[in-house]
Structures are given as C-alpha cells and as structure tokens.
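Here's a slice of the assembly, chains where they normally sit.
Naming follows writing order (A and B), and every chain is counted from residue 1.
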Amino acid sequence: MQEFSVATRSRTEFVDITAEVQDAVAAMGCKEGTVTVFIPHTTAGITINENADPDVTADMESALEKMVPWRAGYRHSEGNSAAHVKASLMGSSVQVLVNEGRLMLGTWQAVYLSEFDGPRSREVWVG
Amino acid sequence: MQEFSVATRSRTEFVDITAEVQDAVAAMGCKEGTVTVFIPHTTAGITINENADPDVTADMESALEKMVPWRAGYRHSEGNSAAHVKASLMGSSVQVLVNEGRLMLGTWQAVYLSEFDGPRSREVWVG
C-alpha cells in the first residue's frame, strides 16, 4: 500500500492525481492487476473524468452544486452535509487496471480527487 | 466469499454494516489486500460515509429524495424507480483495503447499506 497527501485550495475542487497514483503503482512494484485508489475521508471523493478541458470539471462542480445545494436546511450541525452527499455520489474509490506497470486509462481519462469541503489536506491510499 | 443478511426497517435507511464486514474479512482469513462489499439487489446500494453523527445519513436520505423523488411519473409499474436510480447513484459495491486483517477506513468512515425500497431482508456479499 502507498499513500500520498493532497492540499486542496478551495471548498470545491477537482484535483488531477493521476501522476501521484502512477508513482504509487511504481513504488508498489505492481506490474499487472487492478489497483484501488481510496480516500479515507467523508467529504471528498475519487472519480475518473476528462483530463483535457478544465471547463469539464468546473461544469461538474456547478452541476453537483445545483443537485445538492450547500444550504438546504440540513440537520447536521457542522453544516457540510452537501459535501457528504457529493462524496457518496462520486464514491470513495476507483479501480484501475494496470498493465506492464502502467495505469490503463482511456485517452481522455484522469483520476481526480473531488474536494467538497476544502481547503484541507487530504490523504489518498493506493493498494 | 462470505455473506450476511441485514433486516432494514423503513423505506429509506442507511445501515452501518462495518462490523459485519470486518467479521466477514476475519472469517475469510484475509490479512492483506482489497475486499469488495457487494449487494446483490437493485433497489439498495453500498456506500462509505460518516460514522459519527446520524444527522449526516438523515441529510443524505433527504437530499437523495429531493434529487430523485419517489413519485415523478415513472413508467416502471412496480412504482419503485426512484429506488433503482438511487441504488446506482450509491453503487453496488465499495472496495476497502485490508491491512493485518483489519479494514482500512478513515477515522470517520463506516460502510453503509443504503436501503431505498424497504423494509426488506437484504444480502451482502464480501469477497
């Protein structure tokens, strides 16, 4: 298992962590198989989406905000329930196949940490 | 592979199954690796979220209900289409790393069965 930290910079942010995950796979010595990229937090998620146009993740952030508004009469006293919901919508992990030591991703795919209650320091586990 | 049953008590309910999953991992003799927690149903899901304040899962239930209302002119004659949609939003499984026989979860994380068409008896598979 390998881990690394990500410093997020705003409440909502999609951070491309593909290079860090690839480094973790190399450090694990994993040549073939499937790796799990897992986030041990409950107000951020992991997802795979487009790596090219940053407008895509900006649109994803705003679409999620429309679906799950930050303020909507939630009960949880910390006030960050929207972040918990979005975290489960994105999911706590992605699985990626590995071939000859390389993450197998489509041409336009990147692995993202999706922050919904930042800025914070987040951990990511790869195993 | 191990399995266990969960009796849900209402139409919508998040049931913390972390202890049952940990027991399954022990029964499998799994010491290191990754386990899949899978639900063989289509109107309930599996997700990871906060284990401390029950208001969080209550807020998740109500946020999902706003996103996918129970009644919204669906075609499916059983009348539980909202539950099918929510099941896919949460997902049919989570993956959790295992170290020295213990589930590796963040401090605030629990594994939840998310019931959307209960009350029912549900099966969970761990492998």
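A few notes on this one:
By our rule, a residue touches a chain if its C-beta (ideal position, glycine included) is under 8 Å from a C-beta of that chain, and two chains touch if they have at least 3 such contacts.
Quick caveat, the model's predicted, so the values are computed rather than measured.
The complex is a homo-oligomer: 2 chains are shown here, and the full assembly described by the structure file contains 3 identical copies.
Rule of thumb we're sticking to: only the chains that are shown with their structure count from here on.
With centres defined as mean CA coordinates, subunit B is found 20 Å away from subunit A. Touching subunit A in their complex are the following residues of subunit B: 33-34, 47-50, 53, 55-56, 58-60, 62-64, 66-67, 89-91, 94-97, 99, 104-109. The residues of subunit A lying in touch with subunit B in their complex are 1, 36, 38-42, 67-68, 72, 74-78, 81-82, 84-85, 87-89, 91-93, 95, 123, 125, 127.
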